[in-house]
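Below: one structure in structure tokens.
After this line comes chain A, so read on.
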Amino acid sequence: MLGDIVQYLSDPFNQDRILGYLGEHLQLSLLPLVIGLAAAIPLGWLASRTRSLRLTLMGTANVVYTIPSLALFVVLPGLIGTQITAPINVILALSIYTAALLVRPVVDALDAVPGHVIAAATAMGYRPLRRFFAVELPLSVPVLAAGVRVASVSNISLVSVGALIGTGGLGALFTGGFQIRYLPPIIVGIALTLLLALVMDLLLVGLRRALTPWSRVGGAH
Partner candidate 1 sequence: MIEFRSVTKRFDDGTVAVDNLNLSVDAGTITVFVGPSGCGKTTSLRMVNRMVEPTEGAVLVDGADVRASDPALLRRRIGYVIQQAGLFPHRTVLDNVATVPLLSGWTRRRARDRAGELLELVGLPTELGKRYPAQLSGGQQQRVGVARALAADPPVLLMDEPFSAVDPVVREGLQDELLRLQAELDKTIVFVTHDIDEAVKVGEKVAVFRQGGHLAQYAEPDELLARPADDFVSEFVGRDRGYRRLSFLDASGIELRDVPTAREGALPEPRPEEWVLVLNAEDRPRGWLPPGSTVDTGSETAEVQPGGSLYTKGTPMRGALDAALSSPSGLGVVVDEDGRYAGVVTAEEVLEAIQQRRAEPEHGEPEQGGFG
Partner candidate 2 sequence: MLQEILSWLTDPAHWSGPDGIPHRLLEHLGYTVVAALAAIAIGVPLGLFVGHTGRGGLALVGLTNGMRALPTLGLVTFLFLVLGSTQTSTLIALVVLAVPPVLAGTYAGVQDTPRGVVDAAQGMGMTGWQRLWRVEVPNATPLLLGGIRNAVLQLVATTTVAAFVGLGGLGRYVLDGLRVYAYPKVAAGALLVAALAVVLDLLLAGLQRVIVPRGLRLAAVTRRRGGVAREPERVGTDVVAGAVAREGANG
């Protein structure tokens, strides 16, 4: 078995393909993370301000999250008129998931910012928008980061489903291996997915640390 894997990996043609899939996988999982986060922050901010909006947004996010990924991958092209095999479908679908998953942490994080801190910032003359970026957003990083980590792991594992419609990064190793009844690419694909998830997670933890220097001194989270 191990011999098979080594043999499979030592083929330069395979190496090229694997690297290509890895790059695609990274792109397909990372872009949605950034886009989803960028969408979730303003949405969460809106939701944290009005009760009715909060209920609507949270409810929508929940329903969106119940839609299976494969279903979203194949329905989206019909809705937006793209090619069914276009990578944009996977990127868009995963962005939507990410946003749905992150709205709640954003709201929770904003809720968790102590009222007196906001009051103090207002008293010092911050306008709401500026205050949001200078005070509320930085303070919500720890809670937000937890959500982003989940989204990252979830995206990385979901991308491979895209292989069923032709764009799935490392997922192509699974469908390819299955078609020729050959295990090594499947094992390599699983291992690389796990590795990718782990590395991304470590990077995100590092990023959070860098963004929240105050939490290290106080011994808080």
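Basis for inclusion: all candidates are chains of the complex that A comes from, given by their letters.
Following the convention adopted for this analysis, a residue touches a chain if its C-beta (ideal position, glycine included) is under 8 Å from a C-beta of that chain, and two chains touch if they have at least 3 such contacts; residues count from 1.
Owing to the predicted nature of the structure, the values given are computational and were not obtained by experimental measurement.
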Complex member touching chain A, one of 1 or 2: 2
Footprint of candidate 2 on chain A - complex, ascending: 58, 61-63, 65-72, 74-75, 78, 84, 100-101, 103-105, 108, 111-115, 142-143, 146-147, 149-150, 153-154, 156-161, 163-165, 168, 170-171, 173-175, 177-178, 181-183, 186-187, 189-190, 193-194, 197-198, 221
